[in-house]
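The structure under discussion is supplied below as structure tokens; questions concerning it will follow.
A single protein chain has been omitted; all remaining protein chains appear in their positions.
Right after this comes chain A.
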Amino acid sequence: MSKKIIINGKEVSTDVDGNMPLLWYLRDEVDYTGTKFGCGMGLCGACTVHIDGKAVRSCITPVNQALGKKVTTIEGLSENGDHPLQKAWVEHKVPQCGYCQAGQIMNAASLLAENPNPSADQIEQGMQGNICRCGTYNRIKKAIASAAEKMQEA
């Protein structure tokens, strides 16, 4: 198996213990610190990144499972932080403490990639795994809906 991972478009060679969770590999080994640690059990969604475009919980995903694949973190979601979701997040003033928001955005991006026009219920279902203790849920819902609309227009 290839010992390479493509992270945010850049190929990276890795020789770490393959059991190391992707979260800590990304944070401690290759300095992508936008992805956060919240629970270590895949229960809160703060660590959400994409592997080949699909949302995964990086805290319970061993580095092994990412070998040879494309990993995208919040830093690589868009060129200049201008993904429609990121713009909608600023417009709707979603973040409070902000800690969970990278995971929220990455999860939402994967959701919209699968379902470009989700209903309110589908947004709720799709985002149910991401906890926000600041309670920004209603703004997240609005931001996802408005980003979906903009992406459809584009």
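As a working rule, a contact is a pair of C-beta atoms (placed from the backbone, for glycine too) under 8 Å apart; a residue touches a chain by one contact, two chains touch by 3 or more; residues count from 1.
By definition in this document, contacts and distances are computed from a predicted model.
Per its UniProt record, the hidden chain corresponds to "Xanthine dehydrogenase family protein molybdopterin-binding subunit" from the list "Protocatechuate 3,4-dioxygenase subunit alpha", "Tryptophan synthase beta chain", "Dipeptide/oligopeptide/nickel ABC transporter ATPase" or "Xanthine dehydrogenase family protein molybdopterin-binding subunit".
Considering the full assembly, A:Cys132 is the residue among A:Ala55, A:Val71, A:Leu112 or A:Cys132 that touches the omitted chain.
Contact with the chain not shown here comes from a single listed residue; of A:Ile7, A:Ile74 or A:Leu112, that residue is A:Ile74.
The omitted chain makes contact with chain A at the following residues, 17, 20-21, 24, 27-29, 31-41, 43-44, 46, 73-75, 81, 86, 89-90, 93-102, 105, 123-125, 127-128, 130-141.
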